[in-house]
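The structure under discussion is supplied below as structure tokens; questions concerning it will follow.
The complex appears here without one of its protein chains, the remainder shown in place.
We just call them A and B in the order they show up, numbering each chain from 1.
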Amino acid sequence: MTGTILFAGFAIMLLGGVPIAVALGLAGTLAIFLADQPILAVPTNVYAGIAKYPLIAIPMFVLVGSVFDRTGVALRLVRFATALVGAGRGALASVAVLVAMVIGGISGSGPATSAAVGQVVTRSMVRDGYPRPFIASTVAAAAATDILIPPSIAFIVYALLVPGVSVPAIFMAGMLPGILAGLAIIVPIVAISMLRDFGGKAPVGEGLSVWQTFKEAIWGLLAPVVILGGMRSGAFTPTEAAVMAVAYGLFVGFVIYRTLTLRDLYEMLVEAGELSAVILIVIALASVFAWSTSTLGIVQPIAAWIINLGLGEYGTIALLMLALIVIGMFLDGVSTFLILLPVLIPIATAYKWDLTWFGVILTMKIAIGQFTPPLAVNLMVSCRIAGVTMESTIPWVVWMILAMFLALALVVVFPDIALWLPRVMGLG
Amino acid sequence: QQGQYRPEYKMSVVGNRPIPFAEGAFIWADLVTQRSNGRINVKVYPGSQLVGGDQTRELLAMRQGVIDFAVLSTINIAPQVREASLFQLPFLMPDHRALDALITGEVGRDIFGVVERREVVPLAWGENGFREISNSKRPLRTPADLRGLKIRFAAGNIFKDIYEALGANPVQMSFADLQPALSTGAVDGQENPINLFLAFRMDTLAQKHLTIWNYVNDPLIFALSKQVWSSFSAADQQLVRECAEEAGKQQIALTRKGLGAPGTDRASLEELQKRGVEVAALSAEEKRAFAAATKPVYDKWASTVGAELVRKAEAAVRSAAA
């Protein structure tokens, strides 16, 4: 009974437009109250839920995103990639995907990358002869690789919630699936461009020299190296790697590109602080929700029920993906993890799945959800920039969804695509 | 309110099976639930999940009714019960006999008395084990070998003092951070009981050198909140106490298994060898060098713990050795 109230209360508040954090916290508090549990569990878990050292990586990686956004790295990356790839059908669209993947190696969230890339490529793609709905689809799908290619806030939260999964290990595990997902969406993008004659209308390269653009872009290209290299070499923890990337970004912005001012610095700190707070408060109040589902004993029966359906490994994964598609329509990746992992992890453990691999495939599914209409946050961002409706993108975006699903299927069938890199790097 | 039994009592413990520390909680919970015929239904919440994973909050949460039962580590309660730092005085206890002399004697009763004043009812002792130091860089046989190494410790300022006295670079870090920190080399070493070293496969995290130096042991306290305790009938109080004592004994046996203590085998030590860990078991003389180097820390913290209690403890250890 209390369990029903917990979930019903949460759903009603959620659909009524109450902030997700508050819906989670209040539903949990109500259940704690009704089950005659001590209310002091609420502040204790809220405080302990965020006062954790590994979580400091979240505000710091958000800050990295803000810094590189303002330094103008995206623009320079696009110029370099354009000079490199040249003109032609599908060329600039492929550039957009490649640039989104590099930005993904700096930033930790999909919508932010969608905005950064969309703002830079949309106008030139229009000039080059791409229809706007196709541009919006390309940008949204490309930006979805961001939460797979490290750093990734979704991975940090997953590692925090799942014992035995470390941030560096799952970061490395996301790398190849992220690249695979990016390459997978380039296939339909280039094929459609060839068939429909998209791109190649603008003058070749506009006189961009490869060497000149490379000299400018190298600073952005090196940022993922600073982040991942520092972590791999053992020089930095993930949090420290983020802070070193901030220092590096500020150096590039103030000294090399001279695009930043002290005013920018203040605004970046405020912006990153508020963005982080909005994520952290969900984590904090979700801990109250988790406390009540755990003490009410709701979690284990649901997990046991799913295991006992007897669907087998692949059947169960298919069922979980289906559930995630539905839930992913309403919730972002972090909230999805916070609410569902208590049920999902016992299932994964029962099947003896590798929990790092499991985190990667769940995140791939969430990435697909970020550009699957009608509720798709990356697509919403890129559509606003391109000035089109989400419905208009459907004929194009379905092919990219299909492509990324095939990439996901490959990672499901061949777990080594995810696990090989952390293994050879000694991250277990 | 006596006789008013709740449908479930929540027991908190750090970590999870198969570490003997957590195993002790499951044993106690099962014994109480079975022997009371489900009248006292105890469920274990491992990983300190009732307090958001922050193990140092367990004691306060017991007073607040968030936790009913717990198996508490003396390291984790030391920030709130300074007398519990006694067990962290470096090289106070040379071996298991010394530990037994403390926890079964007057010192143990004194510390239970202090805990009781914190509105928590302590019932029995357990043992997390002697904490041995491992690292990825080199064998450690003298204090000088520790110079410059980054060593992670769990909680408590005394550990910071100990490692600074040895010229190492101590890093306080929660257990959740330890694995990635070791695998990336962000820290060079750590200190934990051998059974935990094995369970978490720290040999795969570049921890190639292990030194058995028995510098501190971490006794555990099987306890429940005073409020819950007084709600039980006298017969049930007796039942819960007996179960705690029995679980404590079983738990201590699990902790000491395989370490070559009298009456046990050397399975864990052999397992270390099998995994290619280079083990340095220090001689009494080598330990004395470490004890001398950390003497200022011992003296400083002895006054925090209380001179009287420390004197009693030292006497108990001496008579155990005699």
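In the analysis below, contacts are C-beta pairs under 8 Å (C-beta built on N, C-alpha and C of every residue); 3 or more make two chains touch, one makes a residue touch a chain.
Note that in this section contacts and distances are computed from a predicted model.
Asker: Going by UniProt, what is the name of the one chain that was not included in the view, given "ATP synthase gamma chain", "Glutamyl-tRNA(Gln) amidotransferase subunit A", "TRAP transporter small permease protein" or "Non-ribosomal peptide synthetase"?
Answerer: So the chain that does not appear here would be "TRAP transporter small permease protein", according to UniProt.
Asker: Quick one: say which of A:121, A:385 or A:411 touches the chain that got left out.
Answerer: That would be A:385, which touches the missing chain.
Asker: Which one touches the absent chain: A:6, A:56 or A:368?
Answerer: Going through A:6, A:56 or A:368 one by one, A:56 is the residue touching the chain not shown.
Asker: Even though one chain is hidden, which residues of chain A still touch it in the full complex?
Answerer: 13-23, 25-26, 29, 39-40, 42-44, 46-47, 50-53, 55-56, 59-60, 63, 109-112, 115, 118-119, 235-236, 239-240, 243-244, 246-247, 266, 269-270, 272-278, 280-282, 284-285, 328-333, 335, 369-370, 375-377, 380-381, 384-385
Asker: In the complete complex, which positions of chain B touch the hidden chain?
Answerer: Against the missing chain, chain B presents residues 56, 60, 63-64, 76, 79-80, 118, 148, 150, 155-157, 160, 164, 169-173.
Here is the rule we go by: only the chains that are shown with their structure count from here on.
Asker: Taking the complex as given, what residues does chain A use to touch chain B?
Answerer: So the residues of chain A touching chain B come out as 38, 40-41, 44-45, 47-49, 51-54, 159-160, 163-164, 166-169, 231-234, 236-238, 240, 287, 291, 294-295, 426-428.
Asker: Which residues of chain B touch chain A in their complex?
Answerer: Residues in contact with chain A: 8, 10, 16, 45, 47, 49-54, 57, 61, 64-66, 173-174, 176-177, 179-181, 183-186, 201, 204-206.
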